[in-house]
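Taken from a larger complex, these chains appear in their original positions, while the remainder are omitted.
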Amino acid sequence: MSLNGYSLPRSPLGEANLVPAPPWHYVGDFLVIDYWADPEAVAAVLPPGLEPLPDDPGACAALFVDWQSCSDGGEELTDPSRSQYKEFFVVVNALLDGEQVTTCPYIWVDQDFALARGWVQGFPKKLGDIWITRAFDLNVTAAPGLAAGSRIGGTCSARGRRLAEGCVTLTGPSDGGPVHNDAPLVNVRYFPRLAAGRHESPAVHELVRAKSYDRSISQVWEGDAELELFAAPGEEHAALAPTRVGKGYRFTFAYTIDDLESVRSYAAEEVSS
Amino acid sequence: MSLNGYSLPRSPLGEANLVPAPPWHYVGDFLVIDYWADPEAVAAVLPPGLEPLPDDPGACAALFVDWQSCSDGGEELTDPSRSQYKEFFVVVNALLDGEQVTTCPYIWVDQDFALARGWVQGFPKKLGDIWITRAFDLNVTAAPGLAAGSRIGGTCSARGRRLAEGCVTLTGPSDGGPVHNDAPLVNVRYFPRLAAGRHESPAVHELVRAKSYDRSISQVWEGDAELELFAAPGEEHAALAPTRVGKGYRFTFAYTIDDLESVRSYAAEEVSS
């Protein structure tokens, strides 16, 4: 007999694991706000190997996403506490070996399976409460439609403190969609050690590049955006607060993930030190 | 100076009240399942003045709803923790003065403002966790579309126990929509007394009839339905568990409320006793 499952807890039938095995199929309503932060603050959150973007060193995006996801078979979809979650995150832009990339320094999510699935992909997720204005299939007072003048808000709080608020007032369909989260995404997979003397020598520490397929996207709406990031104890995202805010975008996006490319192992270097 | 606001807490500026003043504008994605329960169990939850429906005494509906709401001005919409909530409830059918009506014996909701707003309308709300499969603007693995074969689930739990699960497998557009929640809704407004000796003589106890306007509805999809109600300590809804399940329906519905009709005062009778 053996223990089975993609993540902990591994169990006889392999059904108890918090994160079922890939592939993972995602769909989400996105509220994305292109913005600029202090270039020094952006440089300060770049993992080793990434360099500030020479032309536009403060380029960031803030994303509020209302997700639904499942593994193959899709049984989570009709037990939606296992498939729905919301998250807020920031990406910054940088150069990796001369290529423009994005990386995610801070992200909050409201479900445990999404938190753990994020860690596996290098998203540094913590739990938070995220809310995003929803569109409905009716054009009524309580439902800001995808129409000029509609206002779509997003909020993120954690540990009882407000961390971020964004709002986009739609102006019309967008030709290009958001720019600041467009470059390929690289993140840091990291899993600490607890053995005495090795607390600073993580068991996993590598730069990874996201891979996905079956990507599809709805029409994109754009508009005028507002964004605030708020300081809180135990948080540093407010150093990336906007110095200038660009356009905001609202769209639906879907993809499937079952792979990740290792770009660079930091752990090897540390082991040698 | 005076205290202002529609509900508690009343405050100098009238901005702290849990439930802002009507009108209240609602929109929601509905998953409705027509079903039948034991006629005796239905009769047992009818408030005074309602009689069992002679022709169809066990007719019930189970509703899972994903709501967004606001008051005039709509400022809650961009701070969605103040506008979004989900709820599950059961309605049963009965006769009131010879007219077919529905009434709601049990309902759970996941936000405080909706709970209090429900009490004002005679909905006997308690807090719960409700989840409903969502449709998205893309036809992908993670998003069961409004299309034949799609499965839409709803779940309700409270105090860490599963109370209800429903699922509808869509077959196609519906001509008539749900039947068992179609009759006018009457509920019981109730607010207890705490004065010693008067615990059974509530301060408010009246049968009321819901009123609404600006009603609109999307296309309705229907399908084959499953429904289970589960017993739990401190709950009695499982006495209304299905003996037979009818069709299920999925649609979006909106309305506005700022009025309620008093049908019968129970309190007066009790005062005289």
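Letters A and B mark the chains as written, and numbering starts fresh at 1 in each.
To be clear about the criterion, a contact is a pair of C-beta atoms (placed from the backbone, for glycine too) under 8 Å apart; a residue touches a chain by one contact, two chains touch by 3 or more.
This one's a predicted model, so the numbers in the text were calculated from it and none came from an experiment.
This structure file defines a homomeric complex of 4 copies, of which 2 are shown in place.
Note that only the chains that are shown with their structure count from here on.
Centroids built from CA atoms put chain B at 35 Å from chain A.
Residues 25-29, 68-70, 74, 77-81, 83-84, 129, 131-134, 136-138, 140-144, 151-153, 155, 167, 214, 216-218, 252-254, 256 of chain A touch chain B in their complex.
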